[in-house]
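All protein chains of the complex are present and in place, except for one that has been dropped.
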Amino acid sequence: MSIWQYANPARFMRTTEGVLPWLVGGAVICCVTGLVWGFLTPDDFRQGSTVKIVFLHVPAAMMAINIWVMMLVASLIWIIRRHHVSALAAKAAAPIGAVMTVIALATGAIWGQPMWGSWWEWDPRLTSFLILFLFYVGYIALWSAVEDPDSAADLTGVLCLVGSVFALLSRYAVLFCNQGLHQGASLSVQSGERMSHVYRYPLYLAMLGFFLMFLALVLIRTRTEIRRRRLAALQAREMRA
Amino acid sequence: MIALLVRDLRLATRAGGGFGLGVAFFLILSALVPFGVGPDRAVLAPIAPGILWVGALLACLLSLDRIFALDHEDGSLDLLAIAPLPLEGAVAVKALAHWVTTGLPLVLAAPLFGLLLHLPPRAMPALVLSLAVGTPALSMLGAFGAAITVGLRRGGLLLSLLVLPLYVPTLIFGAEITRRGAEGLAIATPLVFLAGITLAVLALIPLAAAAALRVNLR
Partner (left out) sequence: MIDLGRYAIPVLSAYAVSLVLIGGLVWHTVAANARARRALEEHGRDG
């Protein structure tokens, strides 16, 4: 059987019920281990103890982008195959993505202040994240604003599609215009890039932990949405009876 | 299609239609900014390209909900949807009408407001060209936002939230072109990018906007 069997809400609920405890456990273990391990690693020569922020900043930033991609895929599945579980999963993922973006922006700013002397720079990466946050907020707002659930799913799906194209476009526009104007204070410490082994493994663990945490949260939220939908259907039936 | 265009233009230009509102807003903004940042030429001149472009953006935003809302209220939008003209075409025509009544006046009036903000005269061609190439994209993207929010109560604020991030690439390139013009640099490369964005938007966004309209008319 294929993944499409989970388009059936009842089957989705049954399977996720079994899987969730493992996901939650795995997320907690990986996050706690990764973050504590990272916290205990020795300070970086140049960055001092602020390097510890990387264990929050990088996983959050990665998830912020990956969650939007997941929403894009889920929206496409809804538009093409009309599986409600898919549309509800996209709706469920958005707040998580928005929080991840805020964490990435906040930890980035807090890290940037002692390191590069300013809370904010309009360099490509930071700007792209700010725009991504705006797209998340708009997406969430649209879901709340439209009354009919199926129409809301359609409209937010189209918005996600168009927004994805423009998010990419914005990134390249900023990249283009920032070249040569100033050697941007862009965060050059990326995962893996010139990172010593000491930091690499706790970072990978933290990234895995954030990913599992996202999976657990999005599944719980999707279950909530499915329950809400069932409730609405029951209430509608009662009103008619 | 021509009939639809003429009708929309006539509706927009008669009293209460909102024609000229965009330019008026642009004027107010150009007058307010010096009050805010001080009239010093050294302060105004560098930021003038950005102010002018942001002003154009906001002025466009003002009349966006008008694109579909009135027709939706009196039912003519439903008629348009089942008319022989494809909905994508109707969207394109309405966006064009919006541009003629909002974007085009901005393009023509911009040099005057540039003077108010101490924009160097040699930037004027770049300013006008970038606005001329960029504002059609603003109208079309605005039509998309209007299509998504048509029929929503108090959809105006949501409309701005949805549309402004979409405006960012056009804004970045438009302001960049104007800035380079002010410094006497070549503007060909960003202009090509801006034109590319506008053309892609004009070609593809009507599809998305029509899809959104169909959802809202169900």
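Just so it is clear, A and B label the chains in written order, and each chain counts residues from 1 on its own.
Basically, a residue touches a chain if its C-beta (ideal position, glycine included) is under 8 Å from a C-beta of that chain, and two chains touch if they have at least 3 such contacts.
Bear in mind that the values here come from a model prediction, so they are computed numbers and not experimental data.
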Neighbouring displayed chains - absent chain, whole complex: A
Residue touching the undisplayed chain, where the options are A:K52, A:H83, A:R125 or A:R171: A:K52
Contact with the hidden chain (one of A:I65, A:I110, A:A141 or A:L161): A:I110
Hidden partner chain, touching residue among A:A7, A:V73 or A:V99: A:V99
Positions on chain A where the hidden chain makes contact: 10, 13-14, 39-40, 43, 48-50, 52-53, 56-57, 60, 95-96, 99, 102-103, 106-107, 110-111, 113-114, 213, 217, 220-221, 223-224, 227-228, 230-231, 234-235
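Here, only the chains that are shown with their structure count from here on.
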Between chain A and chain B, centroid-to-centroid distance (C-alpha), Å: 32
In the complex, chain B residues that touch chain A: 144, 148-149, 152, 155, 158, 161-162, 164-166, 168-169, 172-173, 176, 190, 193, 197, 205, 208, 211-212, 215-216, 218
Contact set on chain A toward chain B in their complex: 131, 134-135, 137-138, 141-142, 145-146, 151, 154-155, 158-159, 161-163, 166-167, 169-170, 172-174, 176-177
